[in-house]
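Shown next, in structure tokens, is the structure this report addresses.
A single protein chain has been omitted from the complex, and every remaining protein chain is retained in its original position.
Naming follows writing order (A, B and C), and every chain is counted from residue 1.
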Amino acid sequence: MSSISKDTRKYLLTAADIEALEGQEITHFLNPNAVRLNKSLGDAVGMSQMGVHMISVEPNHHSTEFHKHQYEEECIYILEGSGELTIEEDKYNVAKGDFVGLPANEVAHSLYNNGNETLVCLVMGQRLKHDIGDYPNQNKRIYRHNGKAEVVDYENITYPKTHTGRKEPSE
Amino acid sequence: MSSISKDTRKYLLTAADIEALEGQEITHFLNPNAVRLNKSLGDAVGMSQMGVHMISVEPNHHSTEFHKHQYEEECIYILEGSGELTIEEDKYNVAKGDFVGLPANEVAHSLYNNGNETLVCLVMGQRLKHDIGDYPNQNKRIYRHNGKAEVVDYENITYPKTHTGRKEPSE
Amino acid sequence: MSSISKDTRKYLLTAADIEALEGQEITHFLNPNAVRLNKSLGDAVGMSQMGVHMISVEPNHHSTEFHKHQYEEECIYILEGSGELTIEEDKYNVAKGDFVGLPANEVAHSLYNNGNETLVCLVMGQRLKHDIGDYPNQNKRIYRHNGKAEVVDYENITYPKTHTGRKEPSE
Partner (left out) sequence: MSSISKDTRKYLLTAADIEALEGQEITHFLNPNAVRLNKSLGDAVGMSQMGVHMISVEPNHHSTEFHKHQYEEECIYILEGSGELTIEEDKYNVAKGDFVGLPANEVAHSLYNNGNETLVCLVMGQRLKHDIGDYPNQNKRIYRHNGKAEVVDYENITYPKTHTGRKEPSE
């Protein structure tokens, strides 16, 4: 084995390594019932452009507040347990081996552990420099940019007609 | 001359072509005294990722409301006339041949025609998919994204502590 | 259940849905022994900005040619089976429940099924507009941009000293 082996080992998290990670208990800032234990696998190996998290949600809790990202994609792969997935106004039972993918700006979602065991998921998402999130049940919008988060009630946003005729870039 | 000459001519605007452009009178949506005649040279030749405008401001008018872009760079080259440039709390007299460059998120500026003749400038700016602008004299922030513009009063923005420990991407 | 339920169902792939997906057999264009059955879960639900694939690699095959992305991040979560992971010059045994994350431009990797059963992994990666990939064992570089792929041998690349003093953007 080469002299740089101590460096390359850091890109690998074995199942035992993951089990040993301490994780972080996160309560969503808009929903005290949305509580998860979050182990960021991506951060642990030095990734920064995507978030890759193993999350554990206990029975009778949500993973996050019902939300939609306008720019970032997010997806969920269920590793253990079961839950109730809400997409817009529809509800689906989900369990181990199921996948949910959320293209940007299409539908809001939330995930609730309605079972008796811990719900464990891989959650992956983009980490764009700019994103805008909507919390439809709270009538709030969050503007995220460069590590900052700014939250505004829908009723306080105005939509001016600004530079008439401004041509927007194709991207 | 080749068979595609009729196509390549469109990338060139001669001084006479520019003179003949009709232009658009734009009054800033937050400042009725900020009025300019705007000829978008960039749009006229099919550019979309940068704005390149020849603007004319009559005496006793501003070019725009005092503002700062958090993400987009902007610059001004004065072709004719003179004016008073405000950068933050400082004022400078500017005239033909002067250049003003505004790196993103550093200082707010405005330009006022305090002379007797039309002030004519080239104004160039990025057209990013996302930008955030501040109007410090109005206590307002504008979120621009993908052709949309959303305006909020500073007092209606909250800054929650969200995902503790979230690592942000390097860009 | 609401009238839009037929639309929201498409964001969910149950384990049975995934099992039923046909998949695509992909042989790496530079390595005839790198063969995988690829089910793109992300594409199936309409995601476009990240790739999320469930791949199956049979014994004695590689998943891809040994490579490094200069700009895109990639990661692997092993769902079934075992294999030998190569990172730069080091080799590691990996199995169900292990995670490998590859920050951009750090180390080259490959994954080989040295076991007796099918190796099944989730592979997630960014899909940037621009990426550059290196195949160190082939002395080749691939420039990917906007759906195009251009491959060049290292020995045919020159590194000119171009615009002296050009300041590069911070991003």
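Rule of thumb we're sticking to: a contact is a pair of C-beta atoms (placed from the backbone, for glycine too) under 8 Å apart; a residue touches a chain by one contact, two chains touch by 3 or more.
Just so it is clear, the model here is predicted, and its values are computed rather than measured.
One of B:L30, B:I55 or B:V94 touches the chain omitted from the figure, and that residue is B:V94. Note that of B:L85, B:L119, B:I132 or B:V152, the residue touching the chain absent from this view is B:L85. Note that of B:P103, B:G147 or B:P160, the residue touching the chain absent from this view is B:P103.
Listed here are the subunit C residues that touch the chain not shown: 24, 26, 29-30, 40, 43, 48-49, 51, 70-71, 127-130, 132, 141-143, 145-153, 156-171.
By the touch rule set out above, subunit B reaches the unshown chain at residues 1-2, 4-5, 8-9, 11-15, 18, 41-42, 44-50, 52, 72-73, 75, 77, 85, 87-92, 94-104, 106-107, 109, 122, 124, 126, 129, 171.
Simple rule for what comes next: only the chains that are shown with their structure count from here on.
These two copies of the sequence, subunit B and subunit C, are related by a rotation of 180 degrees on CA atoms, to the nearest 5.
Geometrically, the chain at the heart of the complex, using CA-atom means, is A.
Between subunit A and subunit C, two chains of identical sequence, the interface residue sets overlap for the most part, with shared numbers making up over half of the total.
Distance between subunit A and subunit B, defined via averaged C-alpha coordinates, is recorded as 36 Å. Between the Cα centres of subunit B and subunit C there is a gap of 41 Å. Annotation: 21 Å between the Cα-based centres of subunit A and subunit C.
Counting partner chains per residue, subunit C shows two or more touched chains at residues 171.
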